[in-house]
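Missing here: one protein chain of the complex. Every other protein chain is in place.
Labels run A, B, C and D following the written order; every chain starts at residue 1.
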Amino acid sequence: MDLKLDNVSHSYGDLEVLQNVSLDIPEGKIVCIVGPSGCGKSTLLRMIGGLEQPQKGKILQVGDVPKGCLNALTYVFQDFALLPWRTVEGNIKLVLEDHRLTAGQVEEIISDVLSRTKLSDFRTALPKQLSGGMKQRVALARALAVNPAVMLMDEPLSALDSQTRELLMGDLVALWERAPFTSVYVTHNLNEAVRLGHSIVVLSRRPGRIREIVEIDIPLADRNSSSINLERKQSQLWQLMRDEAIAADQELLIV
Amino acid sequence: MDLKLDNVSHSYGDLEVLQNVSLDIPEGKIVCIVGPSGCGKSTLLRMIGGLEQPQKGKILQVGDVPKGCLNALTYVFQDFALLPWRTVEGNIKLVLEDHRLTAGQVEEIISDVLSRTKLSDFRTALPKQLSGGMKQRVALARALAVNPAVMLMDEPLSALDSQTRELLMGDLVALWERAPFTSVYVTHNLNEAVRLGHSIVVLSRRPGRIREIVEIDIPLADRNSSSINLERKQSQLWQLMRDEAIAADQELLIV
Amino acid sequence: MSNTNNATTSNNKVFKTVIFRGGGYSPKPLAWVGLSVFISLILMLEVLTRAGIITSLTMPIPSDVFWTLIELWQSGLLFKHLAPSLSRLVVGSFIGCSFGICVGIIIGLFSLARAGLVPLVAAIFPIPKIALLPLFVIWFGIDETSKYALIALGTFTPTVVATYGAVDNVDRTLIRMGQSYSLSWMSIVRKIVLPGAMPGVLSGLRISLAIAIILLVAAEMLGAEYGIGAYILQAGSLYDLERLFAGVAILSVLGVLVSAMIGLLEKILLKWRV
Amino acid sequence: MSNTNNATTSNNKVFKTVIFRGGGYSPKPLAWVGLSVFISLILMLEVLTRAGIITSLTMPIPSDVFWTLIELWQSGLLFKHLAPSLSRLVVGSFIGCSFGICVGIIIGLFSLARAGLVPLVAAIFPIPKIALLPLFVIWFGIDETSKYALIALGTFTPTVVATYGAVDNVDRTLIRMGQSYSLSWMSIVRKIVLPGAMPGVLSGLRISLAIAIILLVAAEMLGAEYGIGAYILQAGSLYDLERLFAGVAILSVLGVLVSAMIGLLEKILLKWRV
Partner (left out) sequence: ENIKINVGALRFTSHAASFVALERGYFADEGLDVELKFFQAAQPMAVAVASKDVDYAVTAISGGLISLAQKGATKVIGGALSEEKGIDGSQIIVSKEAYSAGMTDPSKLDGATWALTQTGSSFHYTGSQVAKHHGHTFKYKPLQKVGAIIGAMKTSQVDAWAIVPHIAKPLNGGGAVHIIGAISDYIPDYQVTVVFTSADNAANEREKTEAFLRAFSKGADDFNAALVDKTLGEDAAEDMIKLIHKYVYADRPYEKAAPSIRNGAMRINKNAAMNLDNIKAQLAWFKSEGLVDSSITFETLVDDSYVASQ
């Protein structure tokens, strides 16, 4: 299943946030969206996931939802969004409970996703006992449990310290290598974008428009933190965005 | 004024946090401290600043506090620690009010630090109107206002998004170039460490011991995000720390 | 592809709009509803009482209550009752709240004070003030002092609890920041702890002042000639429902006004809040 | 360099230990202090009343109060008074709190309910329940019903306010998460909103139950033969200070127990909290 954004625009009151965004998200690829603060990245992702309605334009699913998929468009949130009163297992069960699954099926799914995210030993832990990196792994496991057609990730690593971020990037690559998933990955971090994106969509300052789409051909598994090609791509992106990042940073917020 | 850590050890109850840490912090240099989560970096920095007392060992100031210095050991906090009810100007005034300064002197200091941190236009803004990057600039301005002998920074950039982080690293380098300050800079982020540190102290997992001290000779101004030498240093550090970072991440927290 | 809501096919591919599943769980203000609920409730009561479906024993006719209020106003008695009540409210709750804030801050700052006073406050809290009325006469006499004392005692305990909770909630990093700049103890308390505790203190005041209004009736059991509480008590002892409800309506309006006032104060004092 | 606290020189350089300036502002528990404050207060009163410095008109002798309590217990009357009061407390506050929680959740979830009910609750809050006593007789009779009703009404409003505040404070990202997994409305309310609101609801109950205890006296003004409130009222009307204070002490202990019970409940239900 692909996704297609057709001329999407949106405003909050007088504040124009997105302007004529058209984009194709092909199956099995990771599309990264980067852009300065407040340019509407999160808004765009909420729209893709059906959590918000665009004022203009359409967001279309192209093709059928694959079989066995319990929740086609599945989010991974920046702040993990784990229920603090449920254990690791309970948090995953949460999203399976509304579907008619036998206890055996639920058990099977949970064991599977826990082992894929290397969490089997933490099944009965409460979120408060876990480090940030582990929490985000649980959120990933939960997302995988519904077998999503598209994973929508809004800065999933930005709440983590940089060492944990490095570890989780590796995990994401491994997960994708094992079973390629479609994903829209919003980030501020150009390093993450060049490490994980098959294509990188650069948005302008608010109102967000697409400035450029950078494709990276290197297979994910071959990219690593000190590859010179990636460094070059990252520098190129930074040159594109630097001035707008400065401007976005210096803007007074309306509160 | 230099600082000297002499065999510092510390425990919280049964939890041994630091073990025999000895270290020299020479005047005019930036010493970065890196290490996995929970290894005692923040504890160590609190001790250097006199906010906590080590159970064993001594922390010594070597030499006299320079003249005109209002607060020899000055902190910059990860979460900015700005008073939300005071304007940018008011937040800086706060730390000058307890010293006997004339209104003219205060005004002079404030104008000076605001212009050094490019904040002159935001003098009357409240913290809630500022982006994270701007808030940390205010915190930096406040620290500069007391003309510190040593700046103690505890992950000052880790609450910022990576684009803003990039910008602020540039600002820090510029500030240091203009008037070299002594600093102890705690971070998780190896990229920050290799960009800002004259020497990088690598701590082991808890209980934190010094594993290695890596010196970097390249002048700060000549370092930039895509220099190959730095990449190599960073990779070397990551190799040193990777396994400990994984172990630290997977630890269940005691709550 | 003209109809965006249904599945359409082109090039053998199914196009389907992503369905919306967000929204809700974020109440929007609807100002007129509150007023209309009030008005329709009162109208309903009016009709039911006039028709006799609700007997005059159970509930007075709302318009009669209204006319009673008008009469009270025209006779000048309204002011005569309101003035002493307001002054009792102001003086009593001022004493109670300011003492409460001081004690609360002391509890918030000093371990010893906390250990000694918190259990005491917890034990005083559930004591009903009306049970102590006879003693208040002995302790404070029958003049204004006893009324002030009763309202002050009633507002004191909840203010203490709210205040030390607020002090506890002051961001500790801000305090550490103050210490790291070697600010004096007084500076830290005055410039960091107090403003930081302000939001909690104000929302505590909201409750304390509501309690003060409730205690007005108890306070005016003690030798009060005039006062809204005395007016209500007298109406109650004569089973005069119109006047009873008129008095209650005044207290209710007073409560809403006080709450609005605190809302205003919050807007002014806490405009730094996000 | 043997003395670390003073400046020492070696190699012409001054060595000075960094001075400690942290600490404080984080109260440590000192359990014994609370108890000793109580004991010394009571001892002081004992001495002063025995010596006659505080007259018997002003304050009873603490040990007399204690013996009154013992007598009450030995005569079996303590239980006879406590049982009906406890049942009123339990039934009344159960009704008031459960209704309050339901209404609070509805207000928290639906804009329309919020707009309609919040002003109503704000207007009911400052109405003193004792002012309405004559009406309670008509509305609910003089048997247990009226006592339940009075306590229920008194606990209802604060519970509503606390509950909708708690629902408002439920992390919206958790709700969005639920929606993003297409959970049903009921699932979101049951599994996300309710547990998320639990901390706020429990701390609201703490206040509501304290109010319930306070209202016991008012409730037992209505034709109660037995009950702690009735006992206090009778002691008051006979100006029997020993028994008055004995009754007040029972309420005070009850308040502390209820608060401890909620503390326990919090420990069990909210062990997931950081």
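In the analysis below, a contact is a pair of C-beta atoms (placed from the backbone, for glycine too) under 8 Å apart; a residue touches a chain by one contact, two chains touch by 3 or more.
All figures in this text were calculated on a predicted structure; none of them were measured in a lab.
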Residue of D:65, D:233, D:248 or D:262 in touch with the missing chain, whole complex considered:
D:233
Considering the whole complex, which of C:153, C:233 or C:262 touches the chain not shown?
C:233
Sole touch to the unshown chain from C:22, C:119, C:141 or C:199: residue C:141
Checked against the full complex, the residue among C:65, C:175, C:222 or C:254 that touches the missing chain is C:222
On chain C, where is the contact patch with the chain that was removed from view?
57, 72, 75, 77, 133-134, 137-138, 141-143, 220-225, 230, 233-239, 243
Hidden partner chain, residues of chain D it touches:
56-57, 133-138, 141-143, 221-225, 230, 233-234, 236-240
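Just so it is clear, only the chains that are shown with their structure count from here on.
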Touching both chain A and chain D, which chains are there?
B, C
At what distance in angstrom does the C-alpha mean of chain C lie from that of chain B?
46
Give, as an integer number of Å, the spacing between the C-alpha centres of chain D and chain C.
17
Provide the list of chain A residues touching at least two other chains, using ranges where the numbers run on.
49, 51, 73, 128, 255
Where in chain D do residues touch two or more other chains at once?
21-22, 176, 179-180, 182, 274
In graph terms, with chains as vertices and touches as edges, which category applies: line, ring, star, complete, or other?
complete
Residues of chain D touching chain A in the complex:
171, 173-174, 176-184, 187, 191-192, 195-196, 198, 270, 272-274
In the complex, chain C touches chain A at residues 4, 13-22, 274
Which residues of chain A touch chain B in the complex?
36-37, 122, 125, 128-131, 133-134, 155, 158, 161-164, 166-167, 188-192, 225-226, 228, 231-232, 234-235, 238, 241-242, 245-246, 248-253, 255
